[in-house]
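So that we are looking at the same thing, I have put the structure below in structure tokens.
In this view, the complex is presented without one of its protein chains, the others remaining in place.
Showing chain A:
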Amino acid sequence: MSELARVDVEWHGDFPVAVVTGEIDASNVAEVGAAVRGLVTNQSSVLVVDLTPTTYLDSAGINLMFSLGDELRSRQLSLRLVIAPDSSIARMLKITGLDKTYPTFPTVEAAL
């Protein structure tokens, strides 16, 4: 993956947490998407995506989260987002309604 963003996985018991560090835009959304989707398993009913270390997210990234949520739902799985409150990322979720569609949490611990 380019130096723009990195996806790390943290396991909290059976729950995978995808930690997205860096910036997501049209230039790397496909790579980020592939990395996050690679963490989806049927062992866990939940996928947590931690966007706290994400520093840039435009509509490409927002669209990715909506698509990911749809895909998970079709498999009876659920998407939970971790967002730093009052951050620019939180503002983007708000204006697109992503925060109304999927539950958001201020910390990974709260999301589990």
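Here is the rule we use: contacts are C-beta pairs under 8 Å (C-beta built on N, C-alpha and C of every residue); 3 or more make two chains touch, one makes a residue touch a chain; residues count from 1.
Definition applied: contacts and distances are computed from a predicted model.
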Undisplayed chain, where the name is taken from the UniProt record, one of "Allophanate hydrolase", "Arrestin-like N-terminal domain-containing protein", "SpoIIE family protein phosphatase" or "ABC transporter permease": "SpoIIE family protein phosphatase"
Residues belonging to chain A that touch the chain removed from view: 2-4, 6, 22-23, 25-28, 55-56, 58-60, 62-64, 66-67, 70, 88, 91-92, 95-96
